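Note that this complex is displayed minus one protein chain, with the remaining chains in position.
Order of writing sets the labels: A and B. Residues in every chain begin at 1.
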Amino acid sequence: MKFNFFQALIPKDKKFFPLFEKASANLVEISRVLYEAIAKSSPERRKELIKEIERLEHVGDNITHEIFHELETTFITPFDREDIHKLASVIDDISDYINGSAKRLELYKLEKMTLPLEKLAELIYLGVQELHNAILELHNMKNPNKIKEACIKINSIENHADDIFDMAVAQLFEDHTDAITIIKMKEVLSILETATDKCEDAANVLESIMVKNA
Amino acid sequence: MKFNFFQALIPKDKKFFPLFEKASANLVEISRVLYEAIAKSSPERRKELIKEIERLEHVGDNITHEIFHELETTFITPFDREDIHKLASVIDDISDYINGSAKRLELYKLEKMTLPLEKLAELIYLGVQELHNAILELHNMKNPNKIKEACIKINSIENHADDIFDMAVAQLFEDHTDAITIIKMKEVLSILETATDKCEDAANVLESIMVKNA
Partner (left out) sequence: MKFNFFQALIPKDKKFFPLFEKASANLVEISRVLYEAIAKSSPERRKELIKEIERLEHVGDNITHEIFHELETTFITPFDREDIHKLASVIDDISDYINGSAKRLELYKLEKMTLPLEKLAELIYLGVQELHNAILELHNMKNPNKIKEACIKINSIENHADDIFDMAVAQLFEDHTDAITIIKMKEVLSILETATDKCEDAANVLESIMVKNA
């Protein structure tokens, strides 16, 4: 049996891993609600779901603060202190961007959802699920390859989101003669796409943790 | 009396702290001038202040270069070399974005200032003052909690700026039928909002320095 450096380096931890799992589980829920709001809801139902997204964003905020608080009061951490800080911050960013997307739908009074909006919301949901799986695996660390695979999938999801965004914007120029409609749609597409960028940033933090401890 | 790890780890330093204090004091001045230009000036006076902002941005550049130069020639630093590099770079970014905002006002020939522009300029000014206080405290390090509190305030200022930006853009869609005016205003609002993002990045560097040395 090959010696696993990783298992040797990460001490048993009862504080940070459960908090990160709570944080990424909350991300799965908030992105599921966003996907439902965009892909499967009437305008009235969407309004309710946007409120729910705002509530879940506050839940996420509290978990982030818990992690920061633990970091201040804990001497020995399962991986680098600054990586704990980075990972918590980027999870918080994803939740912010999801909430920001939902807010813009409402603020810009966009009632008609489109296929690229649905597709991007679905990609966020998929990316966040991969992130959650990677974080669960970070705890057990029985199979570091699973983390690597999740990160590769997140990268490919982000590439896909880039393509969807580029083509959707080009399509806006084909379909609309009203510049204001184009600007509004482009803004919402753009913040959704940025949420997948942030998933990739989270994957980069995980990769960097693995690279340091490999 | 609790042992203060922080005080133990940061040696007395006569080079970097004074330079960072100069850099953040310059930020306070440049953001004060921006606020004055946007909130309290006639178009003629604004033109003069925009020139003053450009001058202060060059002053900031020179301080950044001094910090980088010290970094190359100094063997023992008060905190991690790479964090000194990051903190100096992000302070330089804030100054760049403030100057960029001022330049756009002029380039786009925007003569009529609006309440959200004023509010964002005020938030930058407030955020930069918190940053300056945190940096002064970094030197004394008598009360690390003060740095933490400043960082929390900077984060909350950035959240506030996000909300102002989102609502201001939504309002543009309500108030204007001319897409070009919307684009111009959105660009200026956006760069002002990004300046508060950069303040948050600076707070993150400070938090990361504290986390590493806690």
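Note that a contact is a pair of C-beta atoms (placed from the backbone, for glycine too) under 8 Å apart; a residue touches a chain by one contact, two chains touch by 3 or more.
What you are looking at is a predicted structure, and each value in this text was computed from that prediction instead of being measured.
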Which listed residue, B:39, B:71 or B:152, touches the chain dropped from view?
B:71
Residue positions on chain B contacting the omitted chain are 68, 71-72, 81-82, 84-86, 89, 96, 100, 103-104, 107-109, 179-180, 183-184, 187
Just the residue numbers, please: which parts of chain A touch the chain that's not shown?
148, 162, 166-167, 169-170, 173, 177, 179, 182-183, 186, 204, 207-208, 211-212, 214
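The rule is simple: only the chains that are shown with their structure count from here on.
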Separation of the C-alpha centres, chain A versus chain B, in whole Å, is 27
